[in-house]
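Structure first, commentary second.
Removed from the display is one protein chain of the complex; every other protein chain stays in position.
The chains carry the letters A and B, assigned in the order they are written, with residues numbered from 1 in each.
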Amino acid sequence: MSTVAGWDAIIVGAGHNGLVCAATLARAGRRVLVLEAGDAVGGCAVTREFAPGFRVSAGAQLLHQMPAELVEELRLATHGLEFAATALPTTALAAGGEPLAIGDPGALARRSAADARAWPLYDARLKRFARLLYGLLAAPAPRLGTGAWSDTFALGRLGLRLRLLGRRDMREFLRIVGMNAYDLVSDEFESDALRGALSLDAVLGTNFGPRAPGTVLTLLYRLAAESAAGPRALAQPKGGMGALTAALARAATAAGAVIRTMAPVTRISVSEDRAAGVVLGSGEEIAARSVISNADAKTTFLTLLGAEYLDTGFVRRVDHFRSRGVTAKLHLALDRLPAFGVGAPAALGGRLLIAPSADYVERAWNHSKYGEWSASPAFEITVPTVNDPALAPAGRHVLSATVQYAPYAPQRGWEAERQPFLAALLGVLEAHAPGLQSSLLATQLLTPADLEREFRVHGGHWHHGDLAFDQFYMVRPVPGAAQHATPVAGLYLCGASCHPGGGVMGIAGRNAARRVLAEVSR
Amino acid sequence: MSAASHRRHDVIVVGAGHNGLVAACYMARAGLDVLVLERNDYIGGAAVSRKLYQDFTYSNCSYVCSLLRPEIMRTLELPRFGLQIIPYEGGCTMMRDGGHLALYDNHDALRREIARHSPRDAEAYHRFSRDIIRQCKFIKPLLMREPPDPTSFKPRDLTELLYLGQRLNNVGEERMYDTIRFWTMSAADFLDEYFESEIVKAHFSGSSIIGTALGPRSPGSAYVLLHHYMGDIDETVGAWGFARGGMGAVTAALTASLQASGGAVRTAAPVEQVLIRNGRARGVVLASGEEIEAGTVVSNMDVKRTFLKAVAPEHLPEDFLTAVRRFKIRGSSGKLNIALDGLPSFPALPAGAPCVRGDMHITDTIEMMERAYDDWKEGRWSAAPYVDMLIPSQIDPTMAPDGKHYMSVFVQYCPYQLADGPWTDAKRQAFGATVIDAIARHSPDFKSLIRHAEIRTPWDIENEVGLTEGNIFQGELTMDQLLFNRPVPGYAQYRTPVKGLYLSGSSTHPGGGVMGAPGANAARRVLADLGRGGTR
Partner (left out) sequence: MSSARPIPPHFRKPLLETPFHERARELQQHDHFVAWAGYSTVDVFTTVEQEYFAVRNATTLYDLTPMVKYRVTGPEAERYLNRLVTRDVRKLKVGRVSYVVWCNDSGHIIDDGTVFRLGPQDFRICTAERQLDWFSDSAIGFDVAIDEVTSDIAALSVQGPTSCFVLKRFGLDGVERLRPFELGEFTVGGRPLLASRTGFTGDLGYELWMRPEHALSVWDELMTAGSTRGIRPIGSQALNMARIEAGFLLPNVDFVSAEHTVRVGRDRTPLELGLGWLVDFEKPHFNGRRALLAQHAQGVRRLLVGLDVAGNKPAHNALLYAEEAGEREVGSVTSAMWSPTCKRNIALAIIDAPHYRVGATVWADIYLNRELVWERRMAAARVVERPFFAPERRRATPPADR
């Protein structure tokens, strides 16, 4: 037991992972200080007012990836987390056509008898694979070639899990895991609407089109996290995503953690080749035994720490961590419900996709490769006020959409491109919900460049960096920092740059906390 | 149905492509009675030298040689049977603005050349080559081995898995991560880790798209790039050369080697069906109805052609058939073979530069190549195609009459199926014109020198050579179709669900290119199953 006064750990950034990490450490009795640059906790999981009286989940819009066990463990319900709706349905929209409720056998059968036959098998198989993958997501990534017992054990367990799938499933898993989503869904299904919807799920938040190999991995990634999130799966917290992080903050505080907002960390200080604390924008210096960064890898290593404390090869790899987002966020204030023609109000309160075919999604990506925005972008839309009317003035509504693809740095700059892009987005929405433009009260478009600024994420990438095989598992974000610890003793990463990546999951935060608990005695 | 053939053979090999011949040679050398059946009236599959116009010789499918495994050449004594491989001299990429990047064999010249575009890239080139060589050294020994079945508990598979694991382990932690990343990255991302100059990146990304339905920004394309570096000429990693006399010289030497071991090749003998009785391959039926019996049948056709055309579906498990149908084998390349009255001039290249005696490319940026891929995705040939052209007659005097030249032009991308309906002669001519115009922009006298041009679309290649969709690798080289997944998980060891029927073509591990490794590996498997010598 040390007698030195001060903090056991400082956590840089009060995003959901930082808060999970803080709560976990505090519950283990550590003295934890969370420093948040913004005026509120939450990071990308926040509720913000974007027009007078209209509030929206400004970053992530739904909770579907946080493991149920973590929600339990931190007793978030006790700390005020309520759901406006759970088990939300997903509907694929069709401009002027009939929407398709994904996963509804009847609806699918009306499209294609073959697809209706194929769906249950496909769905069950992918869910089996997703459960396997979740085992890999939930545990910290092992290192290769260390000969250490724990690494060998982790790799062995992975091999065993694979084997336990049975020969047939194992072969299929090893085949499709490296494939592209476009081929997978085209092999399985003939309906364009279904292919499109599944393709979009595979590429949401990534800088890839569905034809890119590796997008089955991202599809499984999404399913894996959802499988662990339990029956609640696609859920809408009451009060928006900010309610989740508020509950996390309360859980942390209740366990003794201290959270300071408006306290931007400008530097991680190093002494004797060890992280010694942080320096705030005000010049205030705070010492701690460990510094845990919820910021992305580039910000942490190159801005807050500084290359001078790191080796060139490591810096080279961090510099090449692909972190440019291509996902934009669109918020609309509406004076009435949009007419998406999905029938049941439950559907309108769920996830609405504009991705009429896999080719549509692929074409949407084409533009972003060349620094252009998609003329026909793909959308993941929610109308949160259907389930949670308090987010808008009475009778009014909020539309929140994740839009792909919008380049981080369009060739002509966002200054010039913002209005044309917005007009294109509204045009596509109008085609799917006639009259939408006439109901418009206010708009907010957050491009990746805006998201970078708003959420202090390098490149505005919601995963901090592309989720792809070459940035996944034991090489995420880079070798040498893939197990939360970094080359600088006492400095840890706990954000989406770590394995298993982004999405409001909280696993990285929890695993980082466990690593610190194992390594740093009090 | 006509009477059965005069005698029963030990082995019939279907298709006299290079892999079929390699397999046949190994089996014949082990003392088996081997007959190779070829549907065309000439031998060679996609490794041929054709005289289609006067005294010009066209390597009208594959056109350069490097991947052919030296151990195969040695064991089968191909040099004794006439095969000679002559390295060619570097290459270059020409840009639309008149600039160029040349690759010279002399490393000081090369450094100065790259430094014209970026001094830093000139030095980063060493790191790039080092990493490519490191990866090649890791992968090369795997080429001539059977991939293990990771689902199997058989000692052989477990031993082989262990071997793989140990090989990986031996390179140390850091390089293991490099390997993992390398196998899964896009060529564009991979090259970004080394170079800053667009033209340098564009030049090196060329081999990441040749023959594949991926763009340079598709993850996995870095592996395709590596695949093209896996060859060597006399220990010079990544070096390429010409088979003297055209690519047909490879298959001619193989045929001579086979005949010397007592094997035979019969041309104009198209196999219609594999004869299967009691779940076992017993021979083949030719299109003429003639039946030829054999204890073992080795199909050198691609996996789709073998199982969707030549084997009746009732002999195959439904799962296997589904997997074969889903095997990705996509036509993405076209080819022009051109007879020229003289050597075309390329004003952008400095007079006397040896790079005209290497492979010449036309592209500016990775973006241009990616856009060419976008065209392919939409079922169009690329408006601005990636062109890999060579004039082998400058080095190999046997290819054209004195003073005349043969030019081989490989084109990426060209789809097998066009969005606007089937290929017609008019479309084929339009495709050819696109390519010729692209070259003519860099060579003012090019068009006037053309005496004859053979234009081959993927559709033509399928029809003439028999490669499904005209895919030069008999199947995409993506992660889902490599190693134990190639061609079908559970059937990656050259065997098939039909006893006595084997695959030897590039649909199997380690894939395409005139490498011969699939054929050699398949032969070893057959011999082991027949109790004639072991297999690794």
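Quick notes
One rule holds for everything that comes next: contacts are C-beta pairs under 8 Å (C-beta built on N, C-alpha and C of every residue); 3 or more make two chains touch, one makes a residue touch a chain.
Keep in mind that this is a model prediction, so the values were computed, not measured.
The residue touching the chain not shown here, chosen from B:Arg134, B:His452 or B:Lys499, is B:Arg134.
The omitted chain makes contact with just one of the residues A:Glu82, A:Asp311 or A:Asp335: A:Asp311. Remark: the omitted chain is touched by one listed residue; of B:Asp108, B:Glu314, B:Asp402 or B:Asp420 this is B:Asp108. Residue B:Ser197 is the one among B:Asn19, B:Thr57, B:Thr184 or B:Ser197 that touches the chain missing from this view.
Residues 270, 273, 302, 306-316, 319, 480, 487 of subunit A touch the missing chain (whole complex, contact as defined above). Residues of subunit B that touch the chain left out of view are 95, 97-102, 104, 106-109, 111-113, 116-120, 122-124, 126-127, 130, 133-134, 137, 170-172, 174-175, 197-199, 350, 352-355.
Quick note on the criterion: only the chains that are shown with their structure count from here on.
Centre-to-centre separation of subunit A and subunit B, using mean CA positions: 41 Å. Put simply, subunit A touches subunit B in their complex at residues 143-146, 162-163, 167-168, 170-172, 174-180, 183, 187, 208, 211-214, 316, 320, 322, 359, 362, 366, 369-370, 468-470, 474-475, 479.
On subunit B, the positions that touch subunit A within their shared complex are 150-151, 168-169, 172-174, 176-177, 180-181, 183-186, 189, 192-193, 214, 217-220, 319, 326, 328, 367, 370-371, 374, 377, 478-480, 484-485, 489-490.
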